[in-house]
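Missing here: one protein chain of the complex. Every other protein chain is in place.
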Amino acid sequence: MNIYKEQINLTSHGGTPSFFNITDSVKEAIKKSKIQNGICVVVSPHTTCSVFFEEFVHDYTEDGDEFLQVDLNNVLQKIIPDNVAQGQYNYPGEKHYEAVESWPNAEDYLPNGDRSALFNCDAHLKSTLLGSSQILEVDEGKLGVGKTGYVYFVDFDRTRSRSRKCRVIILGE
Amino acid sequence: MNIYKEQINLTSHGGTPSFFNITDSVKEAIKKSKIQNGICVVVSPHTTCSVFFEEFVHDYTEDGDEFLQVDLNNVLQKIIPDNVAQGQYNYPGEKHYEAVESWPNAEDYLPNGDRSALFNCDAHLKSTLLGSSQILEVDEGKLGVGKTGYVYFVDFDRTRSRSRKCRVIILGE
Partner (left out) sequence: MNIYKEQINLTSHGGTPSFFNITDSVKEAIKKSKIQNGICVVVSPHTTCSVFFEEFVHDYTEDGDEFLQVDLNNVLQKIIPDNVAQGQYNYPGEKHYEAVESWPNAEDYLPNGDRSALFNCDAHLKSTLLGSSQILEVDEGKLGVGKTGYVYFVDFDRTRSRSRKCRVIILGE
């Protein structure tokens, strides 16, 4: 049994959720791993991001999002509206602001001390619902999905552009 | 460390979501694998299907669905109603129809060229929310769940009957 790892580096755009089709990168990692049979785990280490398995569709909105991505977000919005003001959700609370402000790298989380950078409660809840990882099969050296199966990474955080990483871990023989 | 794989073949009935209790098949695969300790990954390679872990209940609706399955679908319907008409969701869009119509096996996706066969946006979104896989423990040669824990496969696609496969991958020693 062998293990192979790779990192996919992504930059979210902010404003709206950032969706990334990472299927080619995942397939490339499997190829490089030389693993023929096993599992491929795709994980986000960030708490506002998810990895999910979905059909690739050929229509895009003006924002560049695929139709199924927009439909997914519209559905989630019904119960988790965008966090645009303090008090809309319990989070973020006063003690959390104070804790983050005390961190040595506070500027990374609260640029220019602007507390609205933590108005991302919706992103945390959406990513919890969807899950932060996806587990797929590696079958005869290939990603075990059908013709229409693709792997997506999403950062639901709309507050600003962020550097994100996605980890691919392949276990098998 | 060893790896063992098995495929469960299923046929969805269309009309409503198709639920399958696959617990016995998963337990049989673990037995055949002779693996004593590790993990059991149950994966759908289809983008309208999910694998989930739930209690087995003893009451059925007239359609043959277990009560918790119907309750689950009722809850999902609140935010993801059945896709019964064009324009209800963004998906399916014109370019996607054209792409699918250009595939050599277009008939598999659009029988008789009927575009309503792609009115399954609800199924895509429901399966994304629930997730396409389930990871369970293998403990002393057995599925590591309690007395009431069962494994289900669901195809949310209501548009027609489909042949579906579910992959079981066991890793351990």
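The first chain written gets the first letter, and so on, giving A and B; residue counts start at 1 in each chain.
By definition in this document, contacts are C-beta pairs under 8 Å (C-beta built on N, C-alpha and C of every residue); 3 or more make two chains touch, one makes a residue touch a chain.
Being a predicted model, the structure only gives us computed values, none of them experimental.
Trainee: Which of A:25, A:73 or A:133 sits in contact with the chain that's absent?
Mentor: Going through A:25, A:73 or A:133 one by one, A:133 is the residue touching the chain not shown.
Trainee: What is the set of chain A residues that contact the non-displayed chain in the whole complex?
Mentor: Here the touching residues of chain A are 1-3, 5, 41, 43, 45-47, 79-80, 89-96, 98-99, 103, 121, 124-125, 128-129, 131-133, 135, 167, 169, 171.
Trainee: In the full complex, which bits of chain B touch the chain not displayed? Write them out.
Mentor: 1, 37-39, 52-55, 57-59, 61, 67-68, 70-72, 74-76, 78-79, 129-131, 134-137, 139, 144-149, 171-173
Throughout what follows, only the chains that are shown with their structure count from here on.
Trainee: Quick one: report the Å distance separating chain A from chain B, using the average Cα coordinate of each chain.
Mentor: A distance of 23 Å separates the two centres.
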